[in-house]
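This report refers to the structure that appears directly beneath it.
Every protein chain of the complex appears in place save one, which is left out.
The chains carry the letters A, B and C, assigned in the order they are written, with residues numbered from 1 in each.
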Amino acid sequence: MTADVLALRRSPLHGTGFGLAAPGLTMAEEPFRSLVEVRSPAAPAGELVWRLGPDWWLVDGPPAPVVALEVPLAGELRAAGGVATDVSAHRTTLVLTGPHAATLIAHGCPIDLSIVPVGGCVQGTLAGAQVALGRTGPDSLRVYVRAAFARHLATWLSDAATPYVE
Amino acid sequence: MIRVPCPHCGDRDETEFHYGGEAGVAYPADPSALDDAAWASYLFVRSNPRGWLRERWFHGAGCRRWFNLERHTVTDEIRSPSEMRPQ
Amino acid sequence: MSRRLDTGGSRIDRSRPVTVTVDGLEIEAYAGDTLASAMLAADLPLVGRGIYSGRPRGLVGVGAEEPNAWVQVLSRGGEPMVQATLLDVYDGLAVELLAGRGRLVAEPDSTRHDTLFSHWEVVVVGGGASGRRAAAAASPEGRVLLLDDGPAVAPLDGVTTWARTTATGLYGHGRLVAVERRTDGDRLHHLQCGRVVLATGAQERGLVFEDDDRPGVMLAGAAASYVERYGVLPGERAVVWVAHDPGLRAAVALADAGVEVLAVLDVRDRIAEPYADALSARDIPVHLGAEVTGTSGDDRLSRVHTSAGDLDADLLAVSGGRNPAVQLWSHPGGRTRWSDEVAGFVPVTGPGDRVTVVGAAAGEPAHRSYLPPATWFRSSTGDPERIFLDPHRDATLHDLQRAHTAGLTSVEHVKRFTTIGTGADQGRGAGVLTVGVLAQQLGRPVGEVGTTTYRPPYLPLSFGLLAGRNRGELSDPVRLSQLHDRVAHAPMEDVGQWKRPWYFPGAEESLDEAVAREVRAVRTGVGMMDASTLGKILLQGRDVGVLLDRVYTNLFSTLNVGKVRYGVMCGPDGMVVDDGTTARLSETEWLMSTTTGNAAAVLDALEEWHQTEWPELDVTMTSVTDQWSVVAVAGPLSRDVVAALAPELDCSASAFGFMEWRSTTVAGIPARVMRISFSGELAFELNVPSWWGAALWDAVAQAGAPYGITPYGTETMHVLRAEKGFPIVGQDTDGTVTPHDLGMSWAVSRKKVDFIGKRSLARADAQRPDRRHLVGLVPVDGVSRIVEGSQLVAHGADLTAFPVPMAGHVTSAYPAGHDGRPFALALLDAGRDRLGEVLDAVDDLVPVPVRVTGPVSYDVEGTRRDG
């Protein structure tokens, strides 16, 4: 039953064909991540924890194979003392890697990503959509975008990536 | 282009912000105690100087914090984002 | 005839010939040529005509200072008014010559224009010697960029170099905009710079005299550049007239290239020895204190008249001085002053400490051997109507003199009077000359007459380039609900950036027919709609109730967990700004809904109040609009459908009351179900995490099929709510409407000490009894359609006796409600006191008699919401 219901989920870019695997650039959606916004002075625990602003965090965890009104991660973080909000379906996660990843974003975003360290995160606008950008490595970035803007951003990224597709 | 020095995120393009006008205009403690003229002044009258202005900005696309700064309305020069508690 | 030399030309590639067509004539050129050099090489003296005079015009310059050679490109989709000196040739380039005016062509522009942001500690504009020195010196500072508009920039250690890139605008706080010319479409660069070094050099300026616009009159430095860069001889027999030493260097260069230099005239009475020697060694006569007084020839120069006699020549090379290129300096507010030493405007007060200027742009001479230039602009004689100050605008000394005699003394006025400097070249050549000539006319020093402020862009930028990638569907983000694919076949209504299903027509069904069917389904059976786009904000904390009490006009802190309440929000001015329902999820968690269009504004306003006025409140706010997909199931049969979907939920009216919510599963999907109704019917809103949105839609459609469930769109939703008199903020309100005007005094607390807007509602104007109230309207004849936007006037008013007094307007109107009859909502002066009155609703001067009713036209008692 759980598996049946989980199979009914559709990520925002489902069926759009979004994705790229070129020598200097890859793009893909990672659907169904457990995403929780936490308000607390101290950083919550977690594998991928992004600072969105003062006392404001985004925790990105693996997809939870449970059928529930909110992902278990939210409850865990609440139990740990933060004010937690499940935003797993509110935002989707795009992963960009390769030497062109940051440049691709720079076609539509005025933020200087070179000063964002690995583990650092910035929020701003990319191609007219509000996004959080987290750096997981020198050449890899995670883009968190609101579900309603996801198709727009995917179309835009695919268009902007044209020069980097050999 | 104005580069707005967000105290939490650093310098960012003005496109990420909302402008909040003159800073330091507090919501009256007891609006019902004000006469119409004083209330109208709170509602509608803000400094509009040709020169330095202490003003509020909101980093809406970023950290979503309000903050104050001083900007010169002719040159757009910006100095000292002031204290964290904006009003 | 070709004027191409057998050797030389630093920019051309003789191994790559190309063919170019000018006004239908094919000419040969080389890769690396500009259209201007190609035409000069092909000995085409005519490059355009005067915009008004039609006088033939020839090539004057070699770069951005060129006033005459602006062409219509016909190839590759075409482009109007392109400067031939900056147009790189390609095989198949076809152009048409112009008389100062281009034309737009209908063929769609398919060019992929691109934008790129980048960040630098130092950006140096200009790849000349001083720019390279500045860039090299800056290299330890971090990311350093040197950009130049030429075809190549030699590499420099520790410095990024970009060629073919022109800085077009310098803005505040170190923002530089530049255009990179690329074969696959130009790229607009936004460069954010820690500091900017302007090494933009200087631009040669001419001298003016009678018939100075004749083809064959050229800038001396430009003439020499055509030899050096393109291996093209600009003339065979030349006269050179100068006011500064660089012009003499050009004369020597021309002579060495094979031009017969008949004479050199210098307005000064002394020239430096090295130049005197060089000219003498080449047997070139030099006339000091001399000037050109005019030219002769038909469509090209054949004779030059000078104070030292007439000479037969096909080239008159003039050079009046060098204008430091201060345009970028000027854009963000940098000031300039006239310098007699430089004979040009030089930078003084900076636009801020991020910007410095070096080299010729700062007024530094290129060579120490130079003697001071003369401040000299025009010959002392000649017919003012044939002395062209701005050939691009066909503006003459006569025009300037007219401006003066009309009373104008400011250079700004003179420029506007004469239109000098307003052409496509923005007076890059004519601007300073005009200031100088005006100073002479006024008998005042040049520095007192002043210069104009330069405005961006330095070079013309195409609209398409500025639009960049923001074309078509990308021009403004489209927001889609997560069950969009299920409803995408419906015609869409644009609501802000959202696409919402407007109505769901069956085969051959019109809007009216579809809506009538959808309304009937909800009123008598069951309907379903995608309500996901409403804004949703999760408020958490101990003090949420306090905050809501302050921002809503009614009381919220008393709301119990499990309950939902409707609220109205006003601005401080007392006018309605938004409305919606808020559910209390737990002691400390509240879920607020907003209108679709106002979601961001409401969240912003809440955060503003919280952060700037009441930071002591324990509240956090998180937008969760996209977290939830919402399907509204409405109609008397909705309970049956929901009961089938949610077996664990007791849907009975006694167990699940109106304005309550429950957690359950719907078709196995975890859901929050709310009993709220925007239609007046029994209704359930099913909220699920949005990745199940499509599945939920399918499940509701399937479970509802036995009941004939009917999808409906925004139009039907509007009809249903209008019959219930529920206003839509932004449609039935316009920023001038209070909750009392809407008849919602019941939602305005009298108990609360304060809420946002309360004080304004106490003002005299808010208390007027004749304010506009929300009312209902029905056509007196029961059938005539009322048009939204109709104005309300007295019944029978004479619609030809203007002004016709207006008492209000129709805010919402529908051809058919539940009873199949037209009805409307309106804002009407003192409307609540006028129920039963007959008025005329006027659209396009056609009156429809209407009767005023209360705003609620269906189920006034409110009995249907429980089914």
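Going forward, contacts are C-beta pairs under 8 Å (C-beta built on N, C-alpha and C of every residue); 3 or more make two chains touch, one makes a residue touch a chain.
By definition in this document, contacts and distances are computed from a predicted model.
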Q: Mind telling me which option in "Sarcosine oxidase subunit beta", "NADH-quinone oxidoreductase subunit L", "L-arabinose transport system ATP-binding protein" or "ABC transporter permease" is what UniProt lists for the chain we can't see?
A: "Sarcosine oxidase subunit beta"
Q: From the touch rule at the top of the page, work out which displayed chains the omitted chain touches.
A: B, C
Q. In the full complex, which of C:Ala701, C:Val787 or C:Ala816 touches the chain missing from this view?
A. C:Val787
Q: Looking beyond the chains shown, say which of C:Gly32, C:Gly172, C:Gly206 or C:Gly545 touches the absent one.
A: C:Gly172
Q. Given the full complex, what residues of subunit C touch the hidden partner chain?
A. 48-54, 70, 77-81, 97-106, 108-109, 111, 169, 171-172, 175, 177, 190, 331-333, 402-403, 405-410, 412-413, 416-417, 423-424, 426, 455-457, 460-464, 466-468, 470-473, 475-476, 478, 493-495, 573-574, 730-731, 734-736, 760, 763-766, 787-791, 793, 799, 802-804, 806, 809-811, 842-845
Q) What residue numbers in subunit B mark contact with the hidden partner chain? A) 1-2, 13-15, 18-19, 21, 36-37, 40-41, 43-50, 53, 55, 71, 73-76
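Just so it is clear, only the chains that are shown with their structure count from here on.
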(Q) Using mean CA coordinates as chain centres, what's the gap between subunit B and subunit C in Å? (A) 25
**Q.** Interchain centroid distance [CA atoms averaged], subunit A/subunit C, Å
**A.** 30
Q: Two or more other chains in contact with one residue: find those residues in subunit C.
A: 192
(Q) Residues of subunit B that contact two or more other chains, please. (A) 64-65
**Q.** In the complex with subunit B, residue positions of subunit C that touch it
**A.** 171-175, 192, 333, 351-352, 572-573, 600, 604, 607-608, 611-613, 615, 753-754, 758-760, 762-764
Q: Spell out the part of subunit B that touches subunit A in their complex, as residue ranges.
A: 8-9, 12-13, 15-16, 59, 61-65
Q: Report the residues of subunit C in contact with subunit A in the complex, numbered from low to high.
A: 112, 114-119, 143, 184, 190, 192, 469-470, 473-474, 476-482, 485, 498, 533, 538, 540-541, 620, 622-628, 663, 665, 668-672, 689-695
